[in-house]
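Up next, subunit A:
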Amino acid sequence: MDISSIWLGFLFCIIVIMNAFTVDEKSSISNFLNSLPYTRKEIVSSKYIGAIIFTFMIIFALFMGNFIINKELIDWKEILLVVCLVLIFVSFSFPFSYKFKSQYLLMGFAIMFVAFMAIGNFVLPKIGPMLDTMNLGEKVEWFAQKLFSLQDVQLYGLIAIVNIVLYACSWLLSIRIYSKKVF
Partner candidate 1 sequence: MENVIELRNVNKIFDSFRLNDISLTVKKGFVTGFIGGNGVGKSTTIKLIMNLLQPDSGTISVFGLNYKEHEKEIKQRIGFVFDENVFYENLTLAEMKQIIKPAYSNWDDNLFNHYVKTFELPLKKKIKQFSKGMMMKASLTMALSHHAELIIMDEPTSGLDPIFRRELLEILHQLMEDENKTIFFSTHITTDLDRIADYIAFIHNGELVFTKEIYQIEEEYAIVKGGKELLDRDTEQEFIGIRKSNHGFEALTANKSRIENIFGEMVVIEKPTLEDIMFYTKKGAERFV
Partner candidate 2 sequence: MQILISNNSKEPIYEQIYSQIKKQILKNELQAGQALPSMRQLAKDLDISVITTKRAYEELEKNGFIYSVVGKGSFVSEQNHEMIKERKLKVIEEQLVTAIQNSKEIGLSFTELQELLNMLYREED
């Protein structure tokens, strides 16, 4: 199992999903959408449902591609990880983009990245003596290895549920933000 293929799957999904999101952000398109007989709730929901559909379509394509080219099946744990990562990403970036516009998303992530680095270099060393001798990439690998070595299906079930709840909360939050939006 391979970090790069997970990363690849994640990236593809994000690019397609965010592209679809930003196309509708143009003021002319949002005027158009709001002139159609759809409620704002439906407009937001279409993005969330669309994100799920795109994710599964892309994973399916990667799965088939891998099967045909490399003659091997992707481990279900990898698929679950990609789906979870995508859902987490969407859960944070959609409400943020509805509130502040997706242009600032990059800035938002840069800030998050810095925070992540800060945590990685100052907070984590306190947890486990082994950690402060590795660099960031290795730390992520170590974390991923730990995760995959867990055989407990219940743990995965828990992760999936947490993700779904997070997604649902994000959905509701986005509806709230968009309903109040002034054009």
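Note that in this section contacts are C-beta pairs under 8 Å (C-beta built on N, C-alpha and C of every residue); 3 or more make two chains touch, one makes a residue touch a chain; residues count from 1.
These made the cut because all candidates are chains of the complex that A comes from, given by their letters.
Since the model is a prediction, treat every value here as computed from it, not as a measurement.
Interface remark: subunit A makes contact in this complex with candidate 1 (options 1 or 2, touch as defined above). Of all residues in subunit A, only 23, 28-29, 31-32, 34-39, 182-183 touch candidate 1 in the complex they form.
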